[in-house]
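On to chain A.
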Amino acid sequence: MNEPLLNVEGLSVRFPETRAVRDVSFTLDRGECLAVVGESGSGKSVTARSLVGLAGDRAEVTARRLEFAGLDLASLDEKAWRRVRGGRIGLVLQDALVSLDPLRTAGAEIAEALRTHTKVPRDQVGERVRELLVRAGVPEPEVRAGQYPHQLSGGLRQRALIASAIAAGPELVIADEPTTALDVTVQAQILALIEELKKDGTAVLLISHDLAVVSRLADRIAVMYGGTVVEHGPARQVLDDPRHPYTRALIAAVPEPSGRGSLLSLPAHEGKEPDPDGCPYAARCVLADDRCRTSLPALAPREAGTRCWHPVSGPITRERRPQAEASPVRDGDTPLLEVREVSKSYRGRPAVSGVSLSLLPGESLGIVGESGSGKTTLARIVLGLVSPDEGSVSFAGVPWSALPERRRRPLRHRVQAIVQDPLGSFDPRHPVSRVLDEALALTGHERGPRRRARAAELLALVGLSPAVLPRSPSSLSGGQRQRIAIARALASEPELLVCDEPVSALDVSVQAQILDLLTGLRARLGLALLFISHDLGVVHHVSDRVAVMKDGRVVETGEVTALFQSPSHPYTKELFASLPALHRVS
Partner candidate 1 sequence: GEGEAAGPVADAPVKGGELTFAVDTEPVSFDVHVSQQDITGTILRNVFDSLVHQDGQGGFQPWLAESWEVADDLKTYTFKLRKDVKFTDGTAFDAEAVKANFDRIADPATKSQLAATLLGPYDGTEVVDPHTVKVSFKQSFAPFLQAVSTPYLGFYSPKTIKENGAKLGSGGAVDVGTGPFVFSAYTKGQNATFTRNPDYAWAPKGATNAGAPYLDKLNIRFLPEASVRVGSLTSGQVHVSFALPPADAKAVEGNSKLALDRRDAPGANYSIYLNAAKAPLNDEKVRKAIQRGIDIDTHVKTLYFGEYKRAWSPLSPATAPYAKALDGSWPYDQALSGKLLDEAGWTTRDSEGYRTKDGKRLTVDWPLLPASFIREKRDVLGQAFQADLKKLGVEVKRPQGDIGTYIATVYGGKADLADYSWARAEPDVLWLLFNGASKPAEGGQNATFIDDPELTEWTDKGRSTLDKATRDDVYTKIQQRAVELGLVIPVYTSAFTNGRSRTVGGLEYEANGWPVFQGAWVTKK
Partner candidate 2 sequence: MTTPTLPEARWKAWRPARPALLAAWTVIALIVLAAAFPGLFTGRDPLELEPAVAMRGPSPEHWFGTDQLGRDLFTRVVYGTRPSLLVGLGALTLALAAGALYGLAAALLGRFADVALMRLLDVLLALPQLLVALLALTVLGSGQVNLMIAIALSLLPAYARLVRAEALVVRRSGYLESAVLLGQHPLVQAFRHVLPNALGPLLVLGTVGFGMAVIAASGLSFLGFGAEPPSPEWGVMLSEGRDYLQTAWWLGVFPGAAITLTVVAVSVAGRSAQARFTRRTTL
């Protein structure tokens, strides 16, 4: 096998405050797709950026070897770099939605790439731009080229961005999280586009935190944790027979039909921090010993391997989770929540139209649907934050949406909510203690030791130690914040918990923990859940019944497993078709 297109050996990047990447090695051939996966902050983007010399002024990049098509990148000066960037290596930045200049048309951005690298005569630029857009799968390219980012949907923006990245026909395209924040259907299209590139012989470095996404088109997978590649090898091998404890946890965390009814998070523990050159995962690893904390085995750049002293093998065994189904839903029960024909439109545009739902005590109803389909609006109506234009909501048999706020206030504690962005739901000036205190006070716990005891209880309930009480939520991790939010919601002992995308901002592993927590609590407290997510896997995992929304309507609803096996509505079918699964049904 001849020289690979890209050859990285011992790449390290430090910032004044962190070691973002440490001793990363990998290679990449033409027409090959290497996927780099790993949780947030694991160093994926920094790795990607340093391949085009844009790690930032404050970054200090070192590598034993950094070769691209026989070119020593490490030795390039600014001018030479400019020729490489966009010309031979195209980079699609992580934040697709803000990576196009909002003040210039999509066409202008693409043309810019053309002008800087190719000798396209002026009068033909427009034509080339059109071709590129077509290639990127953009419908009616003439129109789109003349439009500004804010006039384009997320998917279109991402496509335009890719078009500008491949404008000068680079040999390598780096796509950093190209599908995050996109609806599954759109996701599928983008992935297809990348597959095209690959087929045309372009090497692709695909970065994602979502195993399921990469499993579809990665030839090889490199799993990063704490700045290092902890495991890499052929995709199949990594997915089917993961060796590194972290990889295993990662894979276990992906909610899958098969995994329904069992815990997603593998047992982890809070170990002590490893040394700088120890295994970064040692802190969380159950198998970690002193050796792990002090040193890290090497990893050969080309062939598969695991960077672990205690590689595990064999199938992943998940624990059963406490049976949520144990709170069976009996027919003839008076529904806890009854939504009748509610509609809500903003400035004439319907956000929710004619939606009817009902939810029994202790039942968990999932709501899926693409962005803008009206999920949040529906949730806000149920919460009594938005009053519907038509229809009504009744709670526990009594009218709810119809009540004036004054009368609803005393009942509010029975319905609580968890939202996507927990931090935003905390007063920035209040520490955790005050957040809980306020909630408890409002639900009639008079101040004093009992209230404090109750606060501690709640924290225990969501698996946090009282140590977090004095801290400000902004100083906590995403997972911890969401736990606090849940604790606050539980403070008033609600019967219904409305969760709007509670995990979509979290890493898979953290998501797994939160999902386990929610299902656990539900079983324990007999909570009813209204669970909103765009992630079918997640919904499938937590809910008994599912309602599929599109354009403000519920197009299909039914018992979860049944619905997943045989969707009837065409939209639902499309939705499930485009759902990326970890294990391709071969």
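Throughout what follows, a residue touches a chain if its C-beta (ideal position, glycine included) is under 8 Å from a C-beta of that chain, and two chains touch if they have at least 3 such contacts; residues count from 1.
The candidates came about this way: all candidates are chains of the complex that A comes from, given by their letters.
Note that the coordinates shown come from a computational prediction; the quantities given were computed from them, not determined experimentally.
Engineer: Of 1 or 2, which one touches chain A within the complex?
Structural biologist: Every other option belongs but stays apart; chain A touches 2.
Engineer: Once bound in the complex, which stretches of chain A touch candidate 2?
Structural biologist: Where chain A meets candidate 2, its residues are 383, 385, 409-413, 415-417, 419, 421, 424-429, 438-439, 442-443, 474, 488, 492.
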